[in-house]
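One protein chain omitted, others in place.
Per-chain numbering from 1; labels A, B and C assigned in written order.
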Amino acid sequence: MNPNDKVIKPYGDSWGDGQVQLSFTLPIAAGPLALEAAKRLALQMGLEGVQVVNMKDLHGFSHFILYGRSRHSVDLDQISVVDAADEAMSFEEVNAFIEEEIGRKIVVVGACTGTDAHTVGLDAIMNMKGYGGDYGLERYPMMEAHNLGSQVPNEVLLQKAVEVNADAVLVSQVVTQKNVHIQNLTELVEMAEAEDLRRKLIMVVGGPRIDQALATELGFDAGFGPGSTARHVSTFIAKELARKLS
Amino acid sequence: MNPNDKVIKPYGDSWGDGQVQLSFTLPIAAGPLALEAAKRLALQMGLEGVQVVNMKDLHGFSHFILYGRSRHSVDLDQISVVDAADEAMSFEEVNAFIEEEIGRKIVVVGACTGTDAHTVGLDAIMNMKGYGGDYGLERYPMMEAHNLGSQVPNEVLLQKAVEVNADAVLVSQVVTQKNVHIQNLTELVEMAEAEDLRRKLIMVVGGPRIDQALATELGFDAGFGPGSTARHVSTFIAKELARKLS
Amino acid sequence: MVNHLLALDMEKVEKARQLAKSIALKVQEDINLHTTVSVERTVARLFGIDGTNHEDIPLANVVVDQVYRAGCLDRGVAFWIANAVVALDKTPQQVAEECSQGLRICGLPMQDPHRVDQVMATYTDESLAVIAQQRQKREALKKRLGQGKGPLKYVIVASGNIFADVEQAKSAARHGADIIAVIRTTAQSLLDYVPYGTTTEGFGGTYATQANFKVMRQALDEVSEEVGRYIMLVNYCSGLCMPEIAAMGALERLDMMLNDAMYGILFRDINMERTFADQYFSRMINAYAGIIINTGEDNYLTTADAYEQAHTVLASNFINEQMGLVAGLQNWQLGLGHAFELDPKMPNGFLYELATAQTIRQIFPEAPLKYMPPTKHMTGDIFMGHVQNAMFNLASVLTGQSIHLLGMLTEAIHTPHLSDRILSLENAEYVMENARGLAAEISFKPDGIIQKRSEAIVDQVVDFLQEIEAMGLKRAISEGYFADIRRPQEGGKGGDGVVRKGLDYRNPFMDRMQQELGITSTPGKGRS
Partner (left out) sequence: MVNHLLALDMEKVEKARQLAKSIALKVQEDINLHTTVSVERTVARLFGIDGTNHEDIPLANVVVDQVYRAGCLDRGVAFWIANAVVALDKTPQQVAEECSQGLRICGLPMQDPHRVDQVMATYTDESLAVIAQQRQKREALKKRLGQGKGPLKYVIVASGNIFADVEQAKSAARHGADIIAVIRTTAQSLLDYVPYGTTTEGFGGTYATQANFKVMRQALDEVSEEVGRYIMLVNYCSGLCMPEIAAMGALERLDMMLNDAMYGILFRDINMERTFADQYFSRMINAYAGIIINTGEDNYLTTADAYEQAHTVLASNFINEQMGLVAGLQNWQLGLGHAFELDPKMPNGFLYELATAQTIRQIFPEAPLKYMPPTKHMTGDIFMGHVQNAMFNLASVLTGQSIHLLGMLTEAIHTPHLSDRILSLENAEYVMENARGLAAEISFKPDGIIQKRSEAIVDQVVDFLQEIEAMGLKRAISEGYFADIRRPQEGGKGGDGVVRKGLDYRNPFMDRMQQELGITSTPGKGRS
């Protein structure tokens, strides 16, 4: 491998050395058996030259830190991704775009649904103040934004969407323990479908463990992860709505 | 999986969750492409539910921290290991064993060979003072220990072994960068073979990146890693010599 | 012993304290006039009513709901149960079981008031005796086994499964943890009942149930013997069932309870009247049981800016202190909360953290302060997170904090894995032992950044409490004085569970505990 290769591997200090650090706990006490088990796991993960650099006994459990050289590599030419950040329009551009292409305010309803009470992320996208230097949706002259806050049941969100004739719903999910977000998001989509709202609504989900792939898989139109700001979301909604209306 | 299973997986907070943490650097700038590449590598390593929890741009490189659930598991019943620590005799026991079974002092010669100047590890095994609460080999009444110190060429070590009629040579290798230790250890074994010393000598290697498997692979009789003390080494040598002489 | 690294203007501190007292007493007037479904369910539980009906509804709820719907809760459920006990010659538990079969206790004929009183007294005595025994047992164990050096290392378990939690808790105790908190599942605080039995399914936490309390207490008692330290157990006396959980904790010998006068209002949008009434009774139970409460001011800094709003934390500490004292808690039971939440990018942030932590330490010298780790500015960079936690550990040992919540390197990722906790314990152990003597070694410059910051916070807090005292706490909350969150005075969940006490309202537990705790200022009965 050389620096210009499109087939890349993890890098420590020489090209192609494949260096990877990993750590995990095994449910047996530390000792030669646990050590060997740890090595075998690393081998199965495709590591060569496995070095167990730390084994710690945790009473019936053992914690390992390992280094090794990954056998795996990735061909960059096989990956196609779009950079949402690059394509996002500015606050002014989005408003101008909506005025021109839609000709009226876009109505959005946002909520932290289910049992989730983490409002900071949704507020970052919706509140006037915004986040990361970008104003929130409430500040957009061409948007009418309703933030329902935390722990909103899915049916309440959909009711509200109907009530204000929303173009889009924005859902925030921060707690992901035991995949509680998957359950909750799936329920929302199913409800929307049952109530024949799915086609009318642009459905967007965000949160620290959310990405585009997961969102699509669950039946949403878009997913926004860490570092997202209102610009990204408004651009997506505006363009998507224009597409739907055309 | 349940707590009594013999087939184990990494453990985070529920049985069988397979939780593994990993980190590595990719030789491309951070961004959606790098992110996707990182995920794919994790997938190839057999992780499910891959979460890239941190991506950091390092100018032309990117650093990732990931969590995921390992698909792999290890069947403990398939592993047989011997616990050297458990089998090691005490200082007194070793001396008694040598007196009884060998009937004379065992002669050992130790050195940090090649360009290696890390003497602390070898001294820990050989010096009077010892290490980790165990006296070093020089303290054993039934051992005659010669510590040649650092940066000893392989031929000098073997010469000395011949000169003092050694039963065993002890080699320390701490620097492992670019596998310099492998080169050096291989050379030593080849020299010993060429000079027809290999069969006469018990050959032992130690160091922080050494283990039994590597030692055997390179043609040594035993390998001692971190945490070894003189007890482990002297037990091995005494028993091995007894076996050879019987 | 508290270090005096800062020169505090004790007059201002005293002024702030008086303002807080006045604020608390004003709220208390209102509290005295009300009871809640949760307070009444607590009484039912303390009468020994346990278990659920065929629909999994706790019998305490079955009984109280019935009385509530019948419109006679203003008299207090104690009276109705005791009346039924006399009328039917059953135990309260049997009465409750019959309620779930259709018995309507408000419809039973009124019995001899003297005998009803006697029944109430008997069951009250019995129940309070169990609590007092648990308190004695705790004291004996603490005395025999001792505790960690302090700041006491407090870690959470939150696997969702009480049996997995036990594994995690034991492993933590063996690696130096002094206190184990079983975090509640995310949905529980808004449930208007307490789930029943041992549970293995929770999200981001494990259900708080009496059975789970028992399982964990037993495990910790075992491990306490093993490690030779009394390991304390914590749960959440918070949300819509605040006083019920206090009762459960008192019976099962929990040692600490998250229990705040305002947290539910601000962070769970629970009705104000409900929260204030519930916290009063729950604190009284905690006081009686010798349980240390942990207040939740740290949460403010997760939504508000930690530098700008530092004084709001201190103000809330003063209010929680006064509302605690009013409810019979002693100073040693007031684990007032604060947190190390400044943006790590802030130049000299560590100095400001020291200033706040030391100011709070000196203002509440007897309180077992609860110091919370960085959470808001933790990211997926677990390596940096581990260092942020190291600085937090140092700040804690330097300023002599009491209850030290260990920061987790994976804070931004998941509730702690087994090994996260151990890594954090090792981090704290190293930093604290390596720098334990530092506080006694240094002094702060009189005109320095730290001293000035401390003065500024004390000044701010006096102004802030003055404003609140003038407008009243409820209005202040409704105007976003705390945590940048506004809650309408009449809104919020659980408001319909608040009931104005009647003239003949009875709560024998409150009466007895007020008496025993020496609470005189606040009559336990409403006047209508």
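Just so we're on the same page, a contact is a pair of C-beta atoms (placed from the backbone, for glycine too) under 8 Å apart; a residue touches a chain by one contact, two chains touch by 3 or more.
Since we're looking at a predicted model, the values are computed, not measured.
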Of C:A390, C:A456 or C:L517, the one touching the omitted chain in the full complex: C:A390
Option from B:S14, B:Q151, B:T186 or B:Q212 whose C-beta touches the chain left out: B:Q151
Selected residue (touches chain absent from view) among C:N348, C:Q466 or C:Q515: C:N348
Residue in contact with the excluded chain [from C:T186, C:N294, C:N427 or C:N507]: C:N427
Absent chain, residues of chain B that touch it: 23-25, 56, 58-61, 63, 115-117, 119-120, 149-151, 175-178, 180, 208, 226
Footprint left on chain C by the chain that the document does not show: 344-351, 381, 383-384, 386-388, 390-391, 394, 409, 423, 426-427, 430-431, 433-438, 440-445, 448-450
Missing-chain contacts mapped onto chain A: 11-15, 19, 21, 51-54, 56, 65, 67
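Keep this in mind: only the chains that are shown with their structure count from here on.
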Pair with more cross-chain C-beta pairs in contact, given A-C and B-C: A-C
Between chain A and chain B, centroid-to-centroid distance (C-alpha), Å: 42
Between chain A and chain C, centroid-to-centroid distance (C-alpha), Å: 34
Distance from chain C to chain B - Cα centre to Cα centre, in angstrom: 51
Residue list for chain A, restricted to those that touch at least two other chains: 23-25, 61
Where chain C touches two or more other chains at once, by residue number: 158, 160, 380, 412, 414-415, 417-418
